[in-house]
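Only one protein chain is missing; all other protein chains are in place.
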Amino acid sequence: METTESTETVVAGTVVAKTASAEPQRKRSETLYFALRNKKLVIGLSLVLFLLLFAIFGPMFTDKDPFEFYEAYGEPPSKEHWFGTTSPGQDVYAQFVYGLRSSFIVGAVAGCVAAAIGMAVGFAAGYRGGVVDEILTMLTNVVLVIPTIAVLIIVSAYLTVGSLLWEAVLIGVTSWPWAARAIRAQTFSLVSRDFVSLARLSGQSGWKIIVKEIAPNMSSYLFLTFILLFGGSILIAATLDFLGLGPVEVMSLGLMLNVSVSNSALQLGMWWWFVAPGVGITAIVAGLYVMNVGLDEVFNPRLRRT
Amino acid sequence: MSSRKTRRVGVVGLVASLVSLAVAASLMASGAGAGPQAAFAVPRNDTLYTSGKQWGPYTNFNPLKPDYNTGIVGLVYETLFRYDPLKDRFIPWLASNGKWSGRSKYVVTVRNGVKWSDGKPLTAADVKFTFETQKNTGAQYGTMWKTGLSRITTRGRTVTFHFRGVPNYQEWDSNRYTVPIVPRHIFRSYSARELVTGNASNTRRIVGTGPFRYGGGAGSSQTLQWTRRDGWWANAIGYRMPMRYIVDIHNTSNTASLQNFLQSRIDLSNNFFPGINRHVGRGVGTYYNRAPYMLAANTAWLVPNTTKKPLNDVNFRRALAESIDVNRIVVADYQRIVSKANPTGLLPTWSRWIDQAQVRRLGFSFSIARARSRLASNGYRDRNGDGFVEDKDGATINLRLIVPKGWSDWETAIQIIADSAKDAGIKITPAYPDFNALVEERNTGKFELVINNEKQIGNTPYTYYDYLFRMPILASQTVSNFHRFSSARTWSLAQQLNKIQSTNVAQAKRVHSAIQRVILQQLPAIPLWYNGMWAQYNTRYWSNFPTSTGNQATPSTWNGYLNMTGIDALAKLRKK
Partner (left out) sequence: MKWYLARKLLLYLLTFVVAVTIDWAIPRLMPGDPVSGLIARLQADPTAAQEMHGYYTESFGLDEPLWRQYLNFWLGLFHGDLGPSIAYVGSRVTDLIKTAIPYTLALLVPAIVLSYIAGNRVGAMAARRKVLDNTALPVSYVLTATPYMWLALVLAYIFAFRWQVFPVSGAYDFALQPEWSWEFAKSFLYHWTLPFLTLFLVSFGGWAIGMRNLIIYELEADYANYLQDLGAPNRLVRRYAYRNAVLPQMSGLALALGAVVGGALVTEIVFGYPGVGSLIITAIQNRDYFLLQGIFLFIILGVLIANFIVDIAYVIVDPRTRTGLQGS
């Protein structure tokens, strides 16, 4: 009954796995043409780019430190403090831009780690097949079923997570399975293609074929997967930070939310302290998702709406 | 085609409805099984809603085990005396009288006419039984049996406590108002282990002498409900509880509590609400109507490990103390709902024991300039130009200051401390290990600096002296002298004080003064601020809450506060 092992899945609203398998090698200019005409891609990408630039250059516009205390307690946005201050007098703008930075770092690192594991497992299983596939698929399915957040909660409760990197790696290590599964399915369908058989006949090693033949043929797909992992990791990190299980030495949007909530910012009228981190997280992730669907449409002609 | 589709929805729908049904059934069943319940909603205007004490489930109904449910001691089980920390006096309660007979016998007369809620009279045997349970290993008040109490005898309504040698008067005084008297006819069926570690949670056997009886709620229920009972003995001496029900609300988060409080769903909240001062006067009351708003409940100390360099140097400790701008913590972190501590660290309630002249002479105060010059004159100089001083031998100084992760007000506090000490050239790095890791570091003396406030308000500063100076220093220090300050002489002074009765004012004051001199000069720990007895009142349904100008009582439902004057606070409330 292998037929029911459906290869297509939907993650965060994106059709994964059906898309790229038949991807023809299109001309670059054509892709670009569709890319620029795709409203979703343009909106999503500009949102993400804007936030990224904000995260990179935002801190340069202020001489404030996110952990420094100023003599302005819970004051609304002003010339001196653009996004207002927290009740003990920290600068919300500084916290926000540094928090944004943390979000991108966590997303990128966790996304990379998860993508790397997912690719390694997915390629190996899909290319090798047989016993290797059985074992790896079993492993994937086992990790897949265990809810990431539950594992992370229990692990971070024991290990005091002291650094951003640590947190990102933990998230990456637990969130790869769906990617592995999808990549395996893709690889499966590519392995039977002529160009792969040809490469095999020419006596190339397995990993070489994967790197040189298979991966490039699903590069757009891998990119989409990475974007989803990126966005998902940001959400997970925000949840952990909000629960007080993330690092507290580094400013992050989730930590801001945690502190603003434990100080009842909203109830005491300090909306600026509460709104900034929430909007920040939502904007990054929404931007990524929209961009992802846009890219999906660009890479995959069938999804384009006439 | 369409039949297929309906089938799909049908399957999902069926599964969903089956699960929901099972959920609903188990929900109600779990509720229905939780013991005798009030089968009605309690009327709002006859109910006092409280919150802020209970963070875990309502598991522990055993008054002899620490961390019992809200109201167990005070509303149900009562003590021989109560202690009023605001007026520094003992109030005879289940004992109508108690006095020393000779030097080593304490004689209590059990009040006449007190009945347990099952109708049986309170007897001297109950009192004797209660105190004797504390001989069991691990019992909460077991120290008294190890430090002098030798036996208890009864005769009619009198109970006599016999001591070997000179009793520890100060410690004994606290036992007088903290040990809850339990009914012998019920508690004698519990084994020694159950008495120490059990929960006594059979709700039918919650039998006390106090004004309330069990109403409902247990385990992980949202609330614990107490119902006023008829025939409370104290009606005869003019006490009457105005509310028919007290419903304590289990805390989920401070934010949820604050929202419920501001919407008048909670009347008396003992939560920590930083920023509540913004609401004071607008339907919200506090003990003081201006800063610090709250009474002081305990002292937050900066505890240095005095066995580590450079914290073993008293001059360095003093410079450190002088470098910390506590006012910034008070204003920025707590928005003035706490106040700066006295240099002795003793609570305002003990002011009559504080030698103020000596404090003025020897006490430290915040001054970056003085801290700098003190450091310089004692050989702590910045040799490498990084802005921070090095040790006398040139070693870098970077002190790790820890608080438990997630204690957000303290996290902010130590950031301010580090920032403030920086100005004097002392490098402090804040760190936030998890609670267990912190306890381990603190108890075994691996830490460098830690914030601690575990000693609460009480009848005598002796508890603070014990906290600061207790000897001998063990491999693991669990409750006191975390700083590992070793001074046999001071400890013997504290012991001397323990054996002086508080009524012997002149003699007691001399010893107090001598001990305080050590605190001021040696700074075994650095007092920072007084943590508040957090209490805010929503005055929509009830009025006449304790205030500094009205009825002065401890407005708290925390454990140990009802048997101070929390009971008076409740009894004096008025329905609106």
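Chains: A and B, in written order; residue numbering restarts at 1 for each.
Rule of thumb we're sticking to: a residue touches a chain if its C-beta (ideal position, glycine included) is under 8 Å from a C-beta of that chain, and two chains touch if they have at least 3 such contacts.
In this text, all values refer to a predicted model and were calculated from it rather than measured experimentally.
A.B. asks: In the full complex, which of A:Val121, A:Val248, A:Val261 or A:Val298 touches the chain missing from this view?
C.D. replies: A:Val261
A.B. asks: Per the definition of touch given earlier, which of A:Phe54, A:Tyr221, A:Trp272 or A:Tyr289 contacts the omitted chain?
C.D. replies: With A:Phe54, A:Tyr221, A:Trp272 or A:Tyr289 as choices, the missing chain is touched by A:Tyr289.
A.B. asks: Consider the whole complex, including the chain that is not shown, and state which of B:Asn112, B:Thr153, B:Asn235 or B:Ser253 touches that chain.
C.D. replies: With B:Asn112, B:Thr153, B:Asn235 or B:Ser253 as choices, the missing chain is touched by B:Ser253.
A.B. asks: Please output the residues of chain B touching the missing chain, sorted low to high.
C.D. replies: Against the missing chain, chain B presents residues 1, 4-5, 7-9, 11-13, 15-16, 19-20, 22-24, 26-28, 30-32, 34, 37-44, 47, 49, 55-57, 59-60, 65-67, 137-140, 142-143, 146, 197-199, 201, 216-217, 219-223, 225, 247, 249-250, 252-253, 256, 259-260, 262-263, 265, 406, 434-437, 439-440, 443, 454, 474, 476-479.
A.B. asks: Using the document's contact rule, name the residues of chain A that touch the chain not shown here.
C.D. replies: Touch with the absent chain occurs at residues 1, 3-4, 6, 8-15, 18, 138, 141-142, 144-151, 153-155, 157-159, 178, 231, 235-236, 238-239, 242-245, 257, 261, 266-267, 274, 278, 281-290, 293, 296, 302-303, 305.
Going forward, only the chains that are shown with their structure count from here on.
A.B. asks: On a C-alpha centroid basis, what's the spacing between chain A and chain B, in Å?
C.D. replies: 46
A.B. asks: Which residues of chain B touch chain A in their complex?
C.D. replies: Contacts found on chain B: 253-255, 258-259, 262, 273-275, 278, 328, 331-333, 335, 405-406, 408, 411-412, 415-416, 419, 431-434, 437.
A.B. asks: Which residues, counting only chain A, touch chain B once they are in their complex?
C.D. replies: Residues of chain A touching chain B: 67-69, 71, 73-74, 87-89, 157, 160, 244, 248-249, 258-259, 261-264, 266-269.
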